[in-house]
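The complex appears here without one of its protein chains, the remainder shown in place.
The block that comes next holds subunit A.
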Amino acid sequence: MSEATLPPPRRHGRLVVRLLLLAAVFFAFGFALVPLYDTLCAAVGFNGKTLKDAIDAKDLPPAAVNYNRKLGVQFTSTLMPGLPWEIRPLEPAIEIHPGELRTTRFLVRNLSDKTIVGQAVPSVSPTVAARHFRKLDCFCFKQQTLAPGESREMALTFIIDGDIGDEISELTLAYAFFPAPNPS
């Protein structure tokens, strides 16, 4: 049988390049998901994420405290492995009106004989309440350094905005204190 009977060679180059490009696009898509996910979570409060930065008191709607409605707010805290600290909310549970400005404190103590930097990460449940939980100031906005044996009261100033849905009467704000990944 001669070579002439073989089917003519086909050019696959273009198709291969396109398919490789498709793979590259989806590799990039994986990385694009990182900011996309963050934006989405912040926008709709997926995952109980509160805003990472303080809001300015000026940006708040004119104080319209709704005295007819009461919300229960609970505070809890956990320490992640590798952080020899102690933390507890000074007020484990409070009652608050929507729109009311409130400050609460957590007692944090370094139990070790070393200076340690920690970072608190908040989470609100039910998760849909997260974006109504507006913080004017929070110890979680930056890393906290504690000297050996030092204890400190750390403050959180917040407002729960009046838009919060009527179906919510109780919410929980949980702090997880991590060893700071890159102590600054």
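We adopt the following convention: contacts are C-beta pairs under 8 Å (C-beta built on N, C-alpha and C of every residue); 3 or more make two chains touch, one makes a residue touch a chain; residues count from 1.
Convention: contacts and distances are computed from a predicted model.
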{"item": "Chain not displayed: protein name in its UniProt record (\"Anti-sigma regulatory factor\", \"ABC transporter ATP-binding protein\", \"Glycerophosphodiester phosphodiesterase\" or \"Cytochrome c oxidase subunit 1\")", "value": "\"Cytochrome c oxidase subunit 1\""}
{"item": "Listed residues A:V65, A:V121, A:L136 or A:I168, member touching the removed chain", "value": "A:V121"}
{"item": "Residues of subunit A in contact with the chain not shown", "value": "1, 3, 5-7, 10, 12, 15-16, 19-20, 22-24, 26-31, 33-34, 37-38, 41, 44-49, 52, 80, 119, 121, 125, 127-128, 176, 178-182"}
